[in-house]
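Note that one protein chain is taken out, while the other chains of the complex remain in position.
Up next is chain A:
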Amino acid sequence: MMQSAARPEGPVTADPRDALPDHLPALRAFAISLTRNVSEADDLVQDTIVKAWSNIEKFTPGTDLRAWLFTILRNAFYSIRRKRKREVADPDGIHAAGLYEKPHHDGRLAMTDFSRAFDQLSPEHREVLILIGANGYSCEEAAAMMGVAVGTVKSRTNRARARLGQLLGLAAGEDVLADEAAGTLAVMSRSGTQAA
């Protein structure tokens, strides 16, 4: 049972669980982004800590611990949501968008407007935007965490950005959605590079 005592001391042999406190703020921020509800977020973080602690042997040392923790947290989040079932299935936030009154303004985004619009997104859209837009994970890394194809991450990110733009009542966002409806999403992303 005893592990070899001859292993050299150092960060490599350290228990990865010792690093858990360092990741608590990020874990909680991610949970708040997903749930938009602090007490729900805290339950989720607590659940994640216990799961991470007791399943640490499944973590590959030297890989991204935060990404591993994020994966546990988002899986717990979606499994709780599935169990509840009382929520309307609304991955693209269509239903939620209908409940939202479009603000009448243009120009720069006000922070409060942005937060309100962000709240209206589906958790799937908030998730992908927080992982990629705010945390700077690549589509590949996000795909691994979310357990979906890279292409799904890319299209979901585009849709999430377009939806946000639409919720914010920005003209450009409306254009993006119009383009998507016309099935010219690929053209749109190409036109972005041609614009220069």
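By our rule, a residue touches a chain if its C-beta (ideal position, glycine included) is under 8 Å from a C-beta of that chain, and two chains touch if they have at least 3 such contacts; residues count from 1.
What we mean here is this: contacts and distances are computed from a predicted model.
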item	value
Chain not displayed: protein name in its UniProt record ("Anti-sigma factor NepR domain-containing protein", "NAD(P)/FAD-dependent oxidoreductase", "Tripartite tricarboxylate transporter TctB family protein" or "PadR family transcriptional regulator")	"Anti-sigma factor NepR domain-containing protein"
Residue of A:28, A:66, A:81 or A:154 touching the missing chain in the full complex	A:28
Interface residues of chain A (partner: the chain not displayed)	17, 20-21, 24-26, 28-29, 32-33, 42, 45-46, 49-50, 53, 108-109, 111, 114-115, 118, 129-130, 133-135, 161, 164-165, 170-173, 175-176, 191-192, 195
